[in-house]
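What you see is part of a larger complex, with each chain still in position.
Lettered A, B and C in written order, each chain numbered from 1.
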Amino acid sequence: MIIQLNQDISNTQKAALMDQINHMGYKVTEVKTQVGDYLIGIGKAAIDIRKIGLLNGIQDIHIVSDEYKLVSKKWKVKPTRIDLGDGIGIEDGEMAIITGPCSIESEEQIAKVIGHMKENQISLMRGGVFKPRSSPYAFRGLGMEGLKIWYQQAREAGIKIVTEVMQVSQIEEMHDYIDVFQVGARNTQNFNLLDELGKVDKAVMIKRGISGTIEELLQSAEYVFSGGNEKLILCERGIRTYEKASRNTLDLNAVPILKAKSHLPVVVDPSHGIGIREFVPQMALAGVMAGADGIIYESHENPDKAYSDGQQTLNFAQSALLADQIRKTFALRKTFDLL
Amino acid sequence: MIIQLNQDISNTQKAALMDQINHMGYKVTEVKTQVGDYLIGIGKAAIDIRKIGLLNGIQDIHIVSDEYKLVSKKWKVKPTRIDLGDGIGIEDGEMAIITGPCSIESEEQIAKVIGHMKENQISLMRGGVFKPRSSPYAFRGLGMEGLKIWYQQAREAGIKIVTEVMQVSQIEEMHDYIDVFQVGARNTQNFNLLDELGKVDKAVMIKRGISGTIEELLQSAEYVFSGGNEKLILCERGIRTYEKASRNTLDLNAVPILKAKSHLPVVVDPSHGIGIREFVPQMALAGVMAGADGIIYESHENPDKAYSDGQQTLNFAQSALLADQIRKTFALRKTFDLL
Amino acid sequence: MIIQLNQDISNTQKAALMDQINHMGYKVTEVKTQVGDYLIGIGKAAIDIRKIGLLNGIQDIHIVSDEYKLVSKKWKVKPTRIDLGDGIGIEDGEMAIITGPCSIESEEQIAKVIGHMKENQISLMRGGVFKPRSSPYAFRGLGMEGLKIWYQQAREAGIKIVTEVMQVSQIEEMHDYIDVFQVGARNTQNFNLLDELGKVDKAVMIKRGISGTIEELLQSAEYVFSGGNEKLILCERGIRTYEKASRNTLDLNAVPILKAKSHLPVVVDPSHGIGIREFVPQMALAGVMAGADGIIYESHENPDKAYSDGQQTLNFAQSALLADQIRKTFALRKTFDLL
């Protein structure tokens, strides 16, 4: 149960309301975000919502039986737009293109990527400065130093930064230099990280876990939302299966299912989803047709010399072609009557 | 190693050649199909193919290191066209649309589906008369009686029949009433069935196993090809994973990978691939963009009354819309420079 | 719903009974096995079983809500003993040891295995004469010729034969030379094969599918049972997962779950379950502790020279040691109060 409160509800009214819901056998949690004020009731008792609806201070009330509540489309039918400023955003009905290298490597590399992006009217740049690596001996990214160099160039070019945050202690230091915090596939259920990201006023893109379910991805988003941050983006990036001919199994089924269950925008990552450079474009376009609101893919001036993930990274010529194809495919999709 | 033989090779020459390859440490199998005559050499010894190439009776020779040989693109770069007669076929560069009910139910039902197909210029019809069911107490299809009724109507309408064969003993009785034998996901590794299908002159569409690998699908196709039948179609229909929000996980990664590895056409089944009616169109179109040569989906006049699989079956209005969208999406894809 | 009929029920009584159950909204199937006569009612209507229970000709009646019925423990609490003659059997409360090579290779090889078995009081021998192989170019077994040689030696030695049947047409020719028909992991859902095995009076051991569920294994057993054959053994042999450090993932969880759901005996195959010779013994003993009624493992005089599966096959010294350890572990388990 989600109860949307009025802005002007008094503390006395709120306390009385919580008390009443408790008496109905529901556990109540108050959620205050940058946008609204909600009471979440968890329970199984049959309830007559008209009784609550008549109380003062309540804007609306919704029964949501899913484990996730605030990210559900059952109470908020209208899709959520993630506004990143300067007219840039991620939302249903538009097609966000996010590209850039796996790892941020140098000032020069950043300049080249940004040049490529500007030429192709791409305004969202991805790149890792903190890299989760399965081996402790592998390159772990340039860290804050790299981020600051990147930030300066991106700001000058009017480009937004999407980059992974790996732990709570990085949130504060990264905060002023990024536009979208990315939660990586190994951290989808790092609940402390999600809790803390609930407290910031920056957008958060949550990748589906290495073998996470669709339900778990939505619950992870619920963590951030219930922590206070409604600016959420979901990302399908492939799951782990028995099939080893591709790096992961891109689960495009997840796209229409997530879009039907949640009001949050959904982005597809074909680079990790298939892991094979020459097939990234097909999977990107398949993602567009499956209903994605954005595509995030890896590009590099010289993929074979990239510090990481070169085998799934496009060069600039391929990337330019793909960006154009994504736009044309999306334009066609918009003429269709799809859910 | 694949050795393509000349039509006019004499038996003596052939025997001498096989002897020679044996001496090189290779096990030789002769394969005679409706199209050609091949020797398949299995072995690991280093070999100087020029030595063999100089022999009489040989058209060409190819080193193919994959486990599958004759279905590989490494020897036959040109995609294979499956000709079903009357100008109907399945091939790279075209878009086959195959639709129809899960189960053939009645004369009336067939007539309605065919009417719908004619209106929408669809000429390949799917439907089951022998139904594999996990419970022995479930409806198992109308059998040969149903097939004969279907055949008569289909022939009159100029429509081709794609239907599942479940066991060796059915091949002969079905043979004259079908255009494409379908091997179901539970029979992908029914090697005896594959062996026997190698002996017929009808096209065979092999569905990927319930949790089959891409490699296994190609090896199953190799069975039929090495049995003598080159008219093969591969079908991605979703795999079994831990994710239960969809019936299967449609693995569209398999499409470009199969197309790169094999010269055989690849068809996508979004109905089984996601198993949820309202999302079948998106996944069909995603399949087109992933590079499919055909889409096979379930349709029925009244899906909610279908004997089986109603939850993933489109009604005729939805099907008409989808066929149009598939064609438009394919037309756009053809303008792209994709692998 | 399972209705056990009396032996002396008249056809008129039976017809009346079936009619009555039909009227209750249930679809009725009659099942006649070598042991009993049953009516299986499939439906969802609420039913007062006392009403039926009062009718003549009925021995007992049971509500079984699972998809599988006759293999369920809900109607037959007492475990089923599979009697193979000469005092040899597979059953709850005993520990069957089944060993032998992956493939039957020669008269000599058989003699050596049998010698080893006699020395170690093992009376059930496994071995393949029809081999399912993913490549059409691989060794496919010695066929009927091999089976006949094996049969002669086994009969003389008082040893029972467990071997795989791959297709319907083999059932009749194999019938007189085997004791247990094995259905391989690729044929667990070959429903035609299961149907036909329901008509024979030999025991059938069904291996769990490559990625079959526990539920599907039970439903496959239901096929054979409802075809008329109650002599069934279930076999856990590992499932396909993302983990590639072992050949399969031996799912020992399946053992207590199958034993709780069904009255049929359960055998564990550690050879395919892990696929690594030096770890087969540990997994065999783990299987015993998990509750298996038998262990089936591969042995060969010289595993490194075996035609197939050598990497997971024990030599005779290892096999002798393991048989002893299995017996000691089982003896300990019997002293425990386990389900």
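To be clear about the criterion, a residue touches a chain if its C-beta (ideal position, glycine included) is under 8 Å from a C-beta of that chain, and two chains touch if they have at least 3 such contacts.
Values in this document were obtained by computation on a predicted structure and should not be read as measured data.
K.L.:
Which total copy number does the whole complex reach if 3 copies are given here?
P.N.:
My count of identical chains over the entire file-defined complex is 4.
Criterion: only the chains that are shown with their structure count from here on.
K.L.:
Among all chains, whose Cα centre is located farthest from the one for subunit B?
P.N.:
Centre of mass proxy via C-alpha means gives A as farthest from subunit B.
K.L.:
If you list every residue number at the subunit A and subunit B contact, are more than half found on both copies (same) or fewer than half (different)?
P.N.:
Over half of the interface numbering overlaps between copies: same.
K.L.:
From the C-alpha centre of subunit B to that of subunit C, how far is it in Å?
P.N.:
33
K.L.:
Per the centroid of Cα atoms for each chain, what is the distance between subunit A and subunit C, given in Å?
P.N.:
Roughly 49 Å, centre to centre.
K.L.:
How many angstrom between the C-alpha centroids of subunit B and subunit A?
P.N.:
Computed value for the inter-centroid distance: 38 Å.
K.L.:
Can you list the subunit C residues in contact with two or more other chains?
P.N.:
Only 211, 240 qualify.
K.L.:
Residues of subunit A touching subunit B in their complex?
P.N.:
Listed in rising order, the residues are 211, 213-215, 239, 241-246, 249-257, 260, 273-274, 276, 278-279, 281-283, 285-291, 321, 325, 328-329, 332-333, 335-339.
K.L.:
Can you list the residues on subunit C that touch subunit B in the complex?
P.N.:
Touch residues, subunit C against subunit B: 27, 29, 40, 42, 67-69, 132-137, 166-169, 186-187, 189-195, 209-211, 216, 219-220, 222-223, 226-227, 240.
K.L.:
Which part of subunit C faces subunit A closely enough to touch in the complex?
P.N.:
211, 240-242, 244
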